[in-house]
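See below for the structure under consideration.
Missing here is one protein chain; the remaining ones are kept as they sit in the complex.
Chains here go by letter, A and B, matching the order in which they are written, and residues are numbered from 1 within each.
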Amino acid sequence: MTKLNINKREYQLDLKGHETLLEVLRDNLGLTGTKTACEESECGTCTVVMEGKAVLSCITLAANCVGKEITTIEGLADGEQLHPVQQAFIDHGAVQCGFCIPGMIMSAKALLDKNPEPTLEEIQYGLDGNLCRCACYLKIFDAIRDAGEKMKTLKGS
Amino acid sequence: MLLRPFNFHTPNSLESAVQAYGKLRDVKLQAGGTFLLNSLKTMKRKGVKTPQHIISLAHIPELRGIEDQGDCVVIKSMTNIDEIYDSPLLTGNLGVLRVAARNISSQLIRNMATLGGNLTCRYTWTEMPAVMVASRARMHFVGVDGKEEIVPAEDFFKNAAKTDKIFTHVSIKKDDGISFVYYRAKKSVHVDIPLLSLCVTTRLVKGKFSQTIVAVNNGVAFAQRDRKLEEFLNGKSPGKTLAETALEHLDAAIYDARGTDYKKYMFRVGIKHILRDLTEKHR
Partner (left out) sequence: MAASAQKTFSKEYVDPVGKSVPRIDGRGIVTGQTKYAFDVSFPNMLVGKMLRSPHPHARIISIDTSKAEKLPGVRAVITARDTHQIKFGSNEYFFPHTVDQMAIEAEKVRYVGDELGAVAAVDEETALEALSLIDVQYEILPAVFDVREAMKPGAPQIHESLNNIAVILPVNFGNPDRALKEADYVREDLFFAPAAHMAALEPHVCVGQWEIFSNKVTLWASSQAPFKCREALAKTLKLDLNDVRVIKMAVGGGFGGKLEMLPMDFAACLLSRKAGGLPVKICCNREEEFLATRRKHGMIYKIKSGVKKDGTLAAITGEVIADGGAYCSYGPTVLAAAIMRIFMLYKIQHFRMTGYRVYTNTPISGAMRGFGGVQAGFAIESHMDMLAEAIGMDPVEFRLKNITTPNMVTINKMVLTTNGLKECIEKAIESCRWYEKRGKQKHLCRGIGIGIAADVMGSKMYKSHESAGSIVKVEEDGSVYLFTGAADTGQGSNTALSQIAAQELGVSYSRIRCKSGDTEITPFDTGSFASRVTFISGNATLLAARDAKNQILAIVAEDLELDIDDLDIKTEEVINTKNKSVLMSFDKALELCYAFHYGKQIIGRGSYNPKTTPIDFRTGEGNVSGSYGFEAQVAEVEVNKETGEVDVLKLWDAHDIGKAINPQSAEGQIEGSLAMGLGYTFMENLRFDNKGRPANGNFANYRIPRSIGTPPIECIMVETNDPNGPFGAKGMGEAALLPTSAAIANAIYDAVGIRLKELPFTPDKIIKALKEKEQIESLSKGA
């Protein structure tokens, strides 16, 4: 049995042992928020946060994640209350087709948790692994800046 | 896609990793997994045989971290590329590692990829090898017999990065007298493997360049030194005209190996940039 910690929950899973984390999330646990658009580490739609870092679940072995804290898009909201990053993405019109959004939000969250006041360059570098084909990233940058400010205020209060 | 089955080992000490590596046959090491996982998928798609055993080095604490050990800095093999970029210990001549780390692939890959993977993967286009060569880094390995072996980075790459040991860390001497320049050219877009990169370290002795290393990553062969250019630069003073005259003293074979016209041209641009930057630094 493989014990995985996902979204603050412990799961005991009967795995084959060679599944990727992406497969376990989507197929074993029904957490379909995490997507894949390439399966070869180029698109970023499979991004989750592991031990505070944004990582690609399509090239992460589930068996290698034992003992690590994993957060997926489904684990961000606090009940009905959206996480500041989620709310900011809506407020700034950063959402179009939405397929890139879970991965984009997870990368943004990891970036902001480390540094709530990133410069434009830091935002661009922080998100350079997440493709978006619908938009041009400008509204995503705005959303991240805004979310960072809110997160700083929340931390302070 | 579901990978082909394999036996997955997660040793939590270097010793047990070494033992496993020694005992098992048809085995691959997993560092960050950024190369390995993609390979496993490609191999399955193409019908190529995949390894029976995989040993993950991700749970071995002694393989993580960057340490200041007084006269040198030690970077453990499982340190992630983003940790290299973020490290406050990589100052002075070690700053070149941070410059090189910044533009490797994408943030997500930087978060997962390791120095060890970048150095031992045997792809010729990765960026850290040239940096290690230019920094006179020493690479430390542990063999299956438990003994440590130390190989200068330059020799490791001369030997086509071949090893049957486990790479544990690099050590690089701290030296404020050394200045570095790193030049990276891209194919057309920012997030991509580099078209080429150049890493030069040198020191000024009585106003003249000395102990210069010009390490070249041309994507075709493993990181190598341009001894001709080094010879030319040693004993010269930094100056505006140096950039132009230097171009006549290149080991052209390195720069023209299997390249497009643009790549050959960009190497020369890179050399000019490097010499201009060095001149600026030592004004």
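Assume contacts are C-beta pairs under 8 Å (C-beta built on N, C-alpha and C of every residue); 3 or more make two chains touch, one makes a residue touch a chain.
Every value quoted in this text rests on a predicted model; they were computed, and no experiment measured them.
Chemist: Name every residue on chain A in touch with the hidden partner chain.
Modeler: Residues of chain A in contact with the hidden chain: 26, 31-35, 37-40, 42-43, 45, 72-74, 76-77, 82, 86-87, 89-102, 105, 123-125, 127-128, 130-141.
Chemist: Going by the touch rule given at the top, which residues of chain B touch the chain that is not shown?
Modeler: Output for chain B: 1-2, 106, 185-192, 260-262, 265-266, 269.
The criterion applied here is as follows: only the chains that are shown with their structure count from here on.
Chemist: As a quick test, compute the distance in whole Å between the mean CA positions of chain A and chain B.
Modeler: Chain A and chain B have C-alpha centres separated by 29 Å.
Chemist: Where on chain B is chain A touching in the complex?
Modeler: These residues of chain B touch chain A: 1-8, 10, 30, 33-34, 37-38, 41, 56, 58, 80, 82, 102, 105-109, 111-112, 190-191.
Chemist: Which positions of chain A touch chain B when the two form their complex?
Modeler: Interface residues on the chain A side: 16-20, 23, 39-41, 44, 47, 53-56, 58-61, 63-64, 66, 107, 125-130.
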